[in-house]
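A single structure is presented below for examination.
Now for subunit A:
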Amino acid sequence: MPQVVFGGLIDGCVYALVAVGMSLVYSITRVINLAQGGFVVLAALVTVALQQAGVPPLLALVVVLVGFAGLLAGVDRTVLRPAARRIGNQRMLLVTVGLLQAISGLLLVVWGNLPYTGRPFTAGPPWTVAPGFLGGVTVQPQQVWIVALLLLAVLALTVLLRHTDLGLTMRATASRPDAARLVGVDTDRIRLIAFGLSGAMAALAGAAVVPITFLQFDTTTSYAVSGFVAAVLGGLGSIGGAVLGGLLLGVVEGVFSRYTGSSLAQVAAIVLLIGLLLVRPAGLLGRAEEVRR
Partner candidate 1 sequence: MNASPRVLVLAVVLLALPWLTPGWTELLVIVEIFLLVVLGLDVLTGQAGQISLGQTLFLAIGGYGAGLLTVRAGWPTWLAVVVPALVAAAVAAVLGRAFLRLRGYYLALATLGLAVVTQAGATGLTAVTGGPSGLVGVPSLSLFGLTVFSDRANYYVLLVLCALAAWFTANLRRGQTGRALAAVEHDPQAAAMLGIDPARYRTGAFVVAAVAASVAGSLYAYYLRFISPDLVSVTVALSIVIMLALGGVRTVVGPLLGVALLQGLPLVGQSFALWQPLVAGLVLVLVLTYLPGGLWGGLRGLLGRAGERAGVR
Partner candidate 2 sequence: MTGPDDRPVLTAIGLTRRFGGVTAVDGVGFTVAPASIRAVIGPNGAGKTTLLDLITGFTRPDAGTVDFLGHDVLKLPPHRLPAIGLMRTFQSARLVPRLTARENVMLGAHHLTRSRFLADGLRLPRARREQRALAERADAVLDFLDLRRYADTAGADLPTGVARLLEVGRALAGAPTLLLLDEPAAGLDGTETRELAGVLRGVAAAGTAIVLIEHDVELVMSISDEVLVLDAGAVLADGPPAEVRADPAVLAAYLGSAAPAEEAR
């Protein structure tokens, strides 16, 4: 049982990274970027390709991190921002569905339909923690990396948002976009930064998870859904909420999969979450008035 909860928490950390990226973009643009799930898998497969080309895993992580920050800023500049100028948020959601589909398509063209996995960031044997307690927990070094990267990312974002001028501007833009524009904030630049950060989150999630799982072109949808669910569960636009939502989703799925098999665990998780959404529509840390009509 502790092993199951631990495994769920690790999955949850990955969901949290995806959800934080979505939540950041949502808070600035009010658009849920479902394509985030696609970028996660794309980042993972690019990482694998770099590793296969002989780049050390940690260097590959840095390259992908920087590359995807630029890539998402570019995607916003060329695709999403022009679209947002012309159409409403409901249609924008479908635009991101189209983008998600296009990324899956790109993966299929470049990598085919085979599953890929990568090398862990650092080699080393797994070790067992608290073997006396219900069999204890076996920990892989890569799982420690995942937890560490999530903590680091959240810490960095918190410092950025709470303790820098740029963060202040971003928070102001998030809460009152029109007012921010009136006082001379370059909201397009803020958008670009938000997308850049979300690209970095996608890179972290993809590069960190690919050593402990198998990914292929159609796993994009499941990351999109999990990230979306986690972001909404925590309350859209809240970083802490996204992390909490991701961890909760991971644990619920993990515990259920112990008893029902993994696909029914997903059913249980989704049903629970939809139920929660109907009872507490604002998510765990969100405000209520935005949800219902």
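Quick note on selection: all candidates are chains of the complex that A comes from, given by their letters.
One rule holds in what follows: a residue touches a chain if its C-beta (ideal position, glycine included) is under 8 Å from a C-beta of that chain, and two chains touch if they have at least 3 such contacts; residues count from 1.
Everything quoted here is computed from the prediction, not taken from an experiment.
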Given options 1 or 2, the chain of this complex that touches subunit A: 1
Parts of subunit A lying in touch with candidate 1, wherever the complex brings them together: 32, 79, 82-83, 86-87, 89-91, 93-95, 97-106, 108-109, 217-218, 221-222, 225, 228-229, 232, 236, 260-264, 266-267, 270-271, 273-274, 277-278, 281, 290-293
